[in-house]
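Missing here is one protein chain; the remaining ones are kept as they sit in the complex.
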Amino acid sequence: MRHLLERMPPVATFGPLLALLAACAFFASQTDRFLTGQNFSLILQQVMVVSVMAIGQTLIILTAGIDLSCGMVMALGSIVMTKFAVDLGMNPYLAIAGGLLACIAFGLLNGALITYVRLPPFIVTLGTLNIAFAITQIYSQSQTVSGLPDALLFFGTTFRIGQTAVTYGTLLMLGMYLAAWFLLRETSPGRHIYALGNNPEAARLMGIPAQCLLVSVYTIAALIYGIAALLAVARTGVGDPQAGQTDNLDSITAVVLGGTSLFGGRGTILGTLIGALIVGVFRNGLTLMGVPSVYQILITGILVILAVTTDQLSRRRM
Amino acid sequence: MSTPSSALVMEARGLVKRYGHVTALDGADFELLPGEILAVIGDNGAGKSTLIKALSGALIPDEGEMFLDGKPVKFHTPIDARRQGIETLYQDLALAPAMTIAENLFLGREIHKPGLLGSLLRLLDKKKMNAEAVAHMKDLQIGIGSSTQAVETLSGGQRQGVAVARSAAFARHVVIMDEPTAALGVKESNMVLDLVRRVRDRGLPVILISHNMPHVFEVADRIHIQRLGQRAALVKARDIKMADAVAIMTGAMVAAS
Partner (left out) sequence: MVRCFPLFGVVLLVLSATMDLVPDPAAQVPTGVVVRVCADFAPQPPDGSRGVRQGRAIRQSRRVRVLKSADPEPHFYIGRRGDVDRKENAPRLFSPIQILVCFNRPGSTDMKSTLTILLCVSACTASLAHAQEIVVGLITKTDTNPFFVKMKEGAIEAAKAKGAKLMSAAGKFDGDNATQVTAIENMVSGGAKAILITPSDTKAIVPAIKKARDAGVLVIALDTPTDPQSATDALFATDNFKAGVLIGQYARAAMAGKPAKIVTLDLAPGVTVGKLRHDGFLQGFGIKQGDPSIVCSQDTQGNQAKGQTAMENCLQRAPDINVVYTINEPAAAGAYQALKAAGKEKAVLIVSVDGGCAGVKNVKAGIIAATSQQYPLKMASLGVDAGVEYAKTGQKAAGYIDTGVTLITDKPKSGVDSKDTTFGMNACWGAK
């Protein structure tokens, strides 16, 4: 029996899945509009942007860091992409590349400051959050950019599975989760990320190139935010400079609800997806039930506390 | 300068290390024979840890020479030393608690899948690593449930076992152990001392640093006594009494040359 228990994933990842299923069961019982393919497709579209950002956030939190600048970097990426395509008339694919490069630049900046200047990630990303926000507002003059070419809107277009309309963006999101899962579980850099967060001293002593790895993590995360920017543009149909302002906390919420420890070294990427879905399911379900928005915020807060408490308790029993 | 003795696995001559006004090593010598357990003892401030750091590559001595298997060596980082086959077991074990035994054993030295999958995508060969981890642990007769257990679920002695197994698995020349029994109870200390003997029996010489005299005398073949930044004595363990060793360590007695 103990052997079996050892083989099962820890409570930390099981818990969120149970919570998600319980929430789905509850909402299905309250309204018959919940359990439809169309509704689930909608939920996936609604969590798409934040959950993709949460992939990058998970990688960073696994190294015991944190990234508060993710939402603003995403907004910057979306403005650069759309302005390049519309104002400068660039080839849309080059415009997308431009947006991704803008995000990567911020990732490099974050990584370099945290690794080589040894500043705490919280403070560095707090600073770059403001810098990215300001640049976005200045470049866009705080105006949304519309009239986008089709290439930028591709991920918002849908195809049918039976009766349900599914967007390509949803597929991209799921694909990215698969790639991240693969990286973390099956490759040595993924394992090194866990080691870096769990015991950075041990990682260093064992010859893991910690500095190089840390900078790479922040840069790859920023690239992921750039992809999230493309998804946001495709979903809303415009480049919105006011987008993403609460997304940093939303992505951290998804990561925490998924059972990843903020102290680093523990957690799974699938947990993050479940965490993002939990938030989306509650928001959708409560609206279907006619509950005012403010209760969604209340419940999210309660869930976060529950998630962290469960994680702590399950670890203490060891 | 002088020719090194090629019979020695490791040798150091005239190591000097100064920290500002403080001289930690003042012309210290060191030698290690193949297949032996050499205990390094000394009071605090005698330069014991500095000596070990120099030997394991954690610091670069100001003066002096070091030889490995008769060839002169210079270590710039601990990784340098590791590449030359010297494994160090640190006092805090350097284990990642949330990761499994197998993952810890191969930390930083993972086995990749053959071919392009391994070299380009860096895919891990987890089956092989798990199997080898089990083999290494069995070799040293360490009792572990399964190699996919998380290290934090193990007792102190078992964790020490994992760390020892890691050093023994990858060492080619020397294993240095820094206070391996410091945090352990009686039963687990004995387990670890058994382990040390088994490592020696596999053909790897062990440098053991310890404050615990009974443990030292139980397991060491020779004893290197460090005092005031120099080697005060190098004697066979059965040629000296524990009280005399302590006396030389504290300076109450001077060793016969």
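Labels A and B are assigned to the chains in the order they are written; within every chain, residues are numbered from 1.
Going forward, a residue touches a chain if its C-beta (ideal position, glycine included) is under 8 Å from a C-beta of that chain, and two chains touch if they have at least 3 such contacts.
Just so it is clear, the structure is predicted and the values come from calculations on it, not from any experiment.
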For the chain not depicted, the shown chains it touches: A
Sole contact to the chain not displayed, among A:Thr236, A:Thr300 or A:Ser314: A:Thr236
Contacting the left-out chain in the complete assembly, out of A:Gln46, A:Thr82, A:Thr187 or A:Thr272: A:Gln46
Residues in subunit A touching the chain absent from view: 31, 33, 38-39, 42, 45-46, 49, 137, 141-144, 146, 158, 165, 232, 235-238, 240-243, 245-246, 283-284, 287-288, 290, 292-294
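Convention: only the chains that are shown with their structure count from here on.
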Subunit B-facing residues of subunit A, complex: 3, 6-7, 186-189, 191-192, 194-195, 198-199, 201-203, 205-208, 265-266, 318
Subunit B - residues contacting subunit A, complex: 78-79, 82, 90, 92-99, 103, 107-110, 112, 121-124, 126, 145-146, 148-149, 152-153
